[in-house]
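Of the protein chains in this complex, all but one are displayed in their positions.
Note that the chains are named A, B, C and D in the order they appear, and that numbering of residues resets to 1 at the start of each chain.
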Amino acid sequence: MPTSFLVLLLLSLTAFSFILGRRRSLAVSAGDIRKLNSLPGYYGYYVALWCGVPALLIFIFWHFFEGTVISQLVLFNLSEHTASQPEQQLNLVLNEIRNVVYGNIPATSVAPEITAAANHYRELQQISNMALTIVTIVLAMGCAMLARSRIHTEQRARNKVERVIMIFLVVCSSIAIVTTLGIVLSVLFEAIRFFQAVPVTNFIFGLEWSPQTAIRSDQVGSSGAFGAVPLFTGTLLVSAIAILVAAPTGLMTAIYLSEYATPGIRSLGKPLLEILAGIPTVVYGFFAALTVAPLIRGWGASLGLDVSSESALAAGVVMGIMIIPFVSSLSDDVINAVPQTLRDGAYALGATQSETIKKVIIPAALPGIIGGILLAVSRAIGETMIVVMAAGLAANLTANPLESVTTVTVQIVTLLVGDQEFDSPKTLAAFALGLVLFIVTLILNMVALYVVRKYREQYE
Amino acid sequence: MSIASRKHWSGQNILQLQKAPATEPVSGTLSAQSDQRTVGTVTVDDPRIRCTDVNVYYGSTHAVKNISLDIGRNEIVAMIGPSGCGKSTFLRCLNRMNDTIDNCSVTGNIELDGQDINDNSIDVVPLRARVGMVFQKPNPFPKSIYENIAFGPRIHGLARDKAELEEIVITSLQKAGLWKEIKDCLDQPGTSLSGGQQQRLCIARAIAINPEVILMDEPCSALDPIATAVIEDLMNELCTDYSIVIVTHSMQQAARVSHRTAYFHLGNLIEVAKTEQIFTHPIHQLTSDYITGRIG
Amino acid sequence: MSIASRKHWSGQNILQLQKAPATEPVSGTLSAQSDQRTVGTVTVDDPRIRCTDVNVYYGSTHAVKNISLDIGRNEIVAMIGPSGCGKSTFLRCLNRMNDTIDNCSVTGNIELDGQDINDNSIDVVPLRARVGMVFQKPNPFPKSIYENIAFGPRIHGLARDKAELEEIVITSLQKAGLWKEIKDCLDQPGTSLSGGQQQRLCIARAIAINPEVILMDEPCSALDPIATAVIEDLMNELCTDYSIVIVTHSMQQAARVSHRTAYFHLGNLIEVAKTEQIFTHPIHQLTSDYITGRIG
Amino acid sequence: MNKRMPARPKTIDRINQGLAKRHASEKLFHRMGLLSLLFGITCVAILFSSIISKGYTAFQQTFIQIEVHFDEQYFTVSGKDNDTEALSTADYGGMVKQSLRSQFPEAASRQEKRLLYDLVSIGATYQLRNMVMQDPALIGQTTPVWVPANDDVDMLIKGHMKREAPEAERRLRDQQIVWLDQLIAQEQLSLKLNTAFFTNGDSREPELAGIRGALMGSILTLMVTLLLSFPIGVATAVYLEEFAPKNKWTDFIEVNINNLAAVPSIVYGLLGLAVFINFIGFPRSAPLVGGLVLTLMTLPTIIIASRAALKSVPPSIREAALGIGASKMQTVFFHVLPLAFPGMLTGTIIGMAQALGETAPLLMIGMVAFIVDIPSGIFDPATVLPVQIFLWADSPERAFVERTSAAIMVLLGFLIIMNAIAVMLRKKFERRW
Partner (left out) sequence: QAVRDYISIVGSSTVYPFATVVAETFGKTTQFKTPKIESTGSGGGFKLFCDGIGVKYPDITDSSRAIKQSEIDMCATNGVTDIIEIKIGYDGIVIANSKETSPFGLSRKDLFLALAKQIPDPENSGELTPNPHKTWKEINDRLPNIAIEVLGPPPTSGTRDAFVELAMEAGCSRFDWIETLKKTDKKQYQSICHTIREDGAYIEAGENDNLIVQKLETNPHALGIFGFSFLEQNTDKVQGLAIDGILPEFEAIADNSYPVSRPLFLYVKKSHVGMIPGIQAFLNEFTSEKAWGEDGYLTDKGLIPMTAAERDHFTENARQLRANIFMDSE
C-alpha cells in the first residue's frame, strides 16, 4: 500500500474513531449528556487520540529505520567481493541499487549482481510495506477499541484530552529551548577552537579586524587582527540608525493607523507596509547601494561633508525602512487592543487625542510595543545583505555614520561562504563571532525584560 | 421657566409641550416607535445646558428619542428610569462622549451656556474640561493612584508646580472620601483597588480639574452608605458653584440630593419635575408606576 | 452550632471564638495588623461551605484576615462592610477565582461539602461549575448575547440539543429579568448593552449552569428598583435549592433577602448573625456604628 | 471643605490659555502620524515602481521566425528510422543553422556564420526537438517556426542595448543588426508574451530562464514553514502566557526567545546543516530542510507577536469564562485565542514575509544552487525565489537584469497573495472592547 494511502487511511480511521467515541459516550449515558463527566466530543477526541497517536508514532519510527534495515539485509546478501568494499563505497553501491529499484537507471546497464540485489530490495520493501500496513492498522483499531470500551460516565475524558494538549503545548515551548541549545552547541566547539588560537581578550577587546591578512602573514594573535570591537561598534551603529528610522516612523504609523485613520485606510495601509518586511534583502541592498548611497553622498558633498561611497548611514536608513512593519504592525495590534474605556476616561477629562495616546494608550500598550521594537532591533542586528552591499566590508572603528563600517553578521557570512580554509582561525572566527553576538544580545534582552517589567502598566 | 419661551429648532417637528392633567394620566404603555411628549418643567431660566430634541441612534437602534431638557446653574438634576432606558446614552451626549462610539449618531441641539456643543467649530477639549464625567463602570488608568488624579490637572496645566499638583491630588482624594484609605499607597496601580475604591478614584479624578458641570453615571452604585454620604455631601458642596447631573437607581438618593428629577422610559423622557413633586405627585402614569414599583 | 464542635486546623493558631458581651462593645478602632475575633454565629450545622482561618494576601497587602465563616444549605448570606474591606476578595476565595491573580495568595481551609477546595487534587472546573459567580464589574464576553449565556451550558453539556439549549438561554434571561428587553436582539454583542443590562446578562449567564452555590458581588448595583426586585425574587426562589452569598451595599437589600449577614471591616470579619438580629441588636461596636452610619 | 482649590473662572481660563499650544501639538502629532504612514507607503511605492519599471519588459521576449526544413537525412543517422532515440538525438541545431543559412545566404565566412547563428537562442534546438517528438509527421516537411531570439537580440529590440553605440561597445555586430533589420522588415521578428518565464526552471540562457522552479520551491518551503511555525509558535505563546507558572525559568525562556530573534539567520543555516542534514540525514537542498530552518527562524517572531496579542486580552474575559466553570483550556481556546488571533496573524504575516525573502541560511543547506528541474515534493532539490533573485542578480548577462526584477515582481505577487489571505482573516477577528 502506498505510504500516502496508508496515511490517509490512518487519518480516516482516526476521524472515524472520533465518531465512535462520541457515539459510545452518548450510549453509556443513554443519550443524556448531562450524566456524562465531560462533553461527548471529548470522548471522541479521547478515542481518536488513542487511535491516531500510537499508530502515527509507529509509522514514523518505522520509516526512520526501514531504509537502514532493508539496506543491511540487501548488503548482507551481496557477493563477497562487493561486500568487502569500504563502508562509504557500499553506500554508493546501495544508491546504485536503489536507482535501479526506482527505475532511474535501466537495469540492463548495471552488473547482474546489482540487478539481483535490486530485486531483493524490492521484495524486502514490499514485505516491509505490508507489515507496516498491518501493524499500524491493527494498532490503530486495537487502541481505539480499547479506549472505546473504557468509556464510562465517570471517566474524565476532558482532563485526559486537555492533558494531551498540554503536553503538546509544553513540547512546542521546549522547541525554543532546544533551538537555543542547538545554536549554542553548533557554534560553541568551533568557537572554543578559535579561542585556543586567539586569546579571548584579544578577540573581545581588540580594535583591529583583518582576518585575511592575519593568516597570510601568520601574525595571528600578535597583531591583534582578530579584534571584534570594530564589528560590534559597526553593528551597533548600523542597527542604531535603522532603529532611529524604524521606531519613530513605525510607532507613529501604528498610532495613526489605529487612532486617527479611517478603517478603510487602516485596512489598506497596514498590509501595504507589511510588504516591506518581505522584500528580499538583496533588493534592499541594491536600493541602498545604487539609490540611497549616491544620494547621501551628493547631499554630503553639497554640504561640504566627505561621505564615503559606502556609508553606514545608507545601509542603516534602508534597513530601517525594511523593519518599519515590525514596529508598525505589532504596535498597531496592541494599541488597538487597549480597551475603549481607557480612552473614554481620558477624553472625558478633556484630554486631546494626542494626549490620550501619549499618556494613556502608549503606556498601557508598552509591553507589546517594546516587543515589536525589540523584534525590529533583532532583525536589524541579524541583517546581512544590505550592509554587505551598501556599507562595505571594511572594519572601521568609527561612530561616524558617513563612513563605511561592517557588522558581525556580514563577517560571519563572508567568512563562512567565502574561500574558507580548514581549521584556520579565519573560518573559526565566524563561530566565535556568532557565540559572542549571541551572548551580547542575550544580555541586552535581559536588560530589556527588566526595563519592560518595571514600566509595565496592566490594564483592568 | 415658561414653555413658550422655548426657541424652536428648525428641521425638527416643533416641540409641543402639554401639561397633561393629573387626573387623566398618560397611557402607561408606549410603543417603541412613538414620540413621547415630556410632561413637567423641562426648561429653566438661564440654563447652563439646554437640550432640544436630542435623538441618539446606535446604528438603527433608536436609544434616545427626541429629548428636550434644561440643566440649570447650581442645580442637581437626577435621572432615573429602568435599566436600558437611555440615561447613560443621554448623559454621554452632554459632553460629546458619544463621539467615541463608532456607530452612534446624535441629532438635535445641545447648548452649553448658549453655545451649540455639537457645532463643528466647537473644541471638545475645553468642553469636556468644563463638563466632567464619571462613568458607570469605573475605569481607572493602569497607572498609580497619584497619576490617575494628576493626569487631568497636568494636561490642562492647572498646577504651577509639583507641590500645587500634589495638593490638588490630595484635596480631590479627600473630597471623594478615598484619602484615608489609600494615603499610604499612592503609588499603587489604580487597577488594584476594590470596586468601590475605583469608583471613588474616578470621582476624584473628575473633580480634580474643577469642571463646571459634572455628569455622574451611578457614582455610588458600588459604595457603602457611608462612602455614599461623603459623595452626596460633595455634590451638595459642589452645586453651589456647578451644575450636576446624576444618574441613579436609588430613589432615596435622588430624593436626598437632587433639585429636579427626570424620569426616562424606553428612550423617552417621560417627566421632569422638582424632586419633591415627582416623588409625591407624579403627573405621568408611567412615572408613578415606576416610583411605586409597579413597572417591571 | 456550638463553637466547641469546630474542628481545629493544624498549623494555624487555634481558633478561639468568644462571644463578646454586648454590654462591653469591642473597641471601635482596629490596627491593621491585629487579628480580630469574630463575634456571632460563625458556624452552622451541616454547612455547604465551611471556611476556617482564611487569609488572603495581595503581595504583602493583607486583604483578608483570618476569617472563618460557614455558609449553610438553602441559606442566603449577605456580606456588608465599607468599601475596600475585603468582601470581594473573600468571595473570590470560595470558587478559587483568586487563582487567576498573580500575586494573590490564599491560606486557610475552605471546604465545600466537606471537601477542601484548595486541595491540589481538586479539579477547579466542576468546583466553579458548582459555585457560580457574578462579578462586581459586569464582564460580558465580546460575543452575542445568546452566546454569552449558551457558553456555560454548552461546555458543561447541560443541553441535549439545540432546542434545549435555547430553552436554557431563554429561561435564564427571563429569570434575570432581561428577556423582555432583548428578546429581539439575541445576536447583538453583549458588550453593546447598557450597564444594568450587562449586569443582568452576567447574572443570567451564571444561573444558566445551575450552580449549587451562587456568589454575587453587588449584583444589583446598577439596577433600578424593579429589576432589583426581580433579582431578589430570583434569589428567594433559588435558595430553596441552593446557597447564595451576596455582597451588597444596600442594608435594605441585605435585610430583605438574606438569612444571615456578615459585617466586614478592614479585612476582618467583625460579626455574623441572623439578619434581623444584626440590624436590630448588633453586638460589636463597629457593626452598630456602620449600621447606624457612624463610621466614615 | 478646602478653600485653596483654585476658583472656577481661573480654572477654565487656565485651560483656555494652554489650549492653543495643546492643539498645535495635537495637530503636529497627527501630522507626524500621517507623514510616517506616507513615508512608509512612499518607500513601498518607490521600491515597487523601480522594480516594475525595470522588470516589466521581461514578460515579453523577442522571437524570430525561421523556415525549418525537417530533412529526413537528420533522422536516419543511426540507421534506424524514427525511433525515439533517433528523434531525440537528431541534430536539431543543424536544422536551425541550415534554415538561417538559407534565409541569409550572404553569410559566407566561418566568422559571419557564427554571427548569424548567434541570433537565435539555443532554445530553438530544444523547441524543434519537442515539436518533432510530439509529431513525427513533421519529418520531411518545411514549416515556419517562431523561435526565441538570443538574449543580446532581445536586449537590442527592447532598447536595453544602444544600437547607436560604437560597434565595440555593444555585443551585437553591425552585420547582425543589418540582418535583424531585415527580419523586422519581413515581419519575421516580434515581441511576444514570454511564457517560458513562467513555465521553465532556471537556465543560464536568459531567454530560457524561468521562475517556475523557484516559485514551486518557495511554495513547498513556505508550506512546511507555515504548517510548523504557526501552530508551534501559537502553542508556545499560549503555554508561556496562559499556563506556565511565572518564575525565573519562564523569564529565562522569554529572554531566550527574544534573543533567538537576534540570531543572524545564517547561524540557523549552520544549525540546520548540523541537525537536519548531518544528524537526521535529510537530503541537501530539499524544501523540507529549508522549511525546517525557516521555521526555527520565524518562530521567535510569531511567538513574540502572539504573546503580545495574548497579553492585551483583558483579564476580565478570562475571569468571566473561568467563573462559569470553563477549564483553562476552554477559556483559552474559546475566548482568549479568538481575541488574540489578529495579533497572532500579524506575527505570522511578518514572519512568513521574512521567511519568503530569506537567502542566507539556505546557503548553508544547499538551496543556493542551480536547479533546472521543477521540484515536485519536499524532498526534491529545490531553490527559492529570493535565491533565484540573488543568483540572477549576480549573473553577467545583461538580460538577467530585467529578469531579476521580474522575479522580484513574482515574489511580491506571491507575498501579496499570501498576505491578503491572512489580512482578510485578521480583519474578521479584529474588535475593540
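The rule we apply is simple: a contact is a pair of C-beta atoms (placed from the backbone, for glycine too) under 8 Å apart; a residue touches a chain by one contact, two chains touch by 3 or more.
Bear in mind that the values here come from a model prediction, so they are computed numbers and not experimental data.
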With the missing chain put back, one of D:235, D:317, D:371 or D:423 would touch it. Which one? D:371
Write down which of A:104, A:126, A:149 or A:201 is the residue touching the left-out chain. A:104
Looking at D:10, D:204 or D:246, which makes contact with the chain not pictured? D:204
Touch assignment to the omitted chain, from A:159, A:210, A:378 or A:445, lands on A:210
Residues of chain A in contact with the chain not shown: 67-68, 71, 86, 88-89, 91-93, 95-96, 98-99, 101-102, 104-105, 210-213, 216-219, 285-286, 289-290, 294, 308-310, 388-389, 392-396, 403-404, 414-423, 427
Residues on chain D facing the left-out chain by the touch rule are 89, 114, 122, 126, 161-162, 165, 168-171, 203-205, 277, 281-285, 363, 366, 368-373, 379, 381, 391, 393-398, 401
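Simple rule for what comes next: only the chains that are shown with their structure count from here on.
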For chain A paired with chain B, centre-to-centre distance based on mean C-alpha positions, whole Å: 55
Give, as an integer number of Å, the spacing between the C-alpha centres of chain D and chain C. 61
Junction residues of chain D - those touching two or more other chains: 15, 22-23, 315-316, 327, 339, 433
Shared-interface residues of chain A (touching two or more other chains) are 158, 339-340, 350, 352, 355, 458-460
Can you list the chain D residues touching chain A in their complex? 15, 22-23, 25-26, 29-30, 32-37, 39-41, 43-44, 47, 50-51, 231-233, 235-236, 238-240, 243-244, 251, 253-268, 270-271, 274-275, 296, 299-301, 303-305, 307-309, 311-316, 327, 329, 339, 342-343, 346-347, 349-350, 352-354, 356-360, 363-364, 385-386, 389-390, 393, 408, 411-412, 415-416, 419-420, 423, 427, 430, 432-433
Listed in rising order, the residues of chain C that touch chain B in the complex are 58, 80-84, 86, 88-89, 136-138, 177, 181, 185, 192-197, 199-200, 217-218, 221-230, 249, 251, 290, 293, 295-296
Please output the residues of chain A touching chain C within their complex, sorted ascending. 31-34, 36, 38-40, 156, 158-159
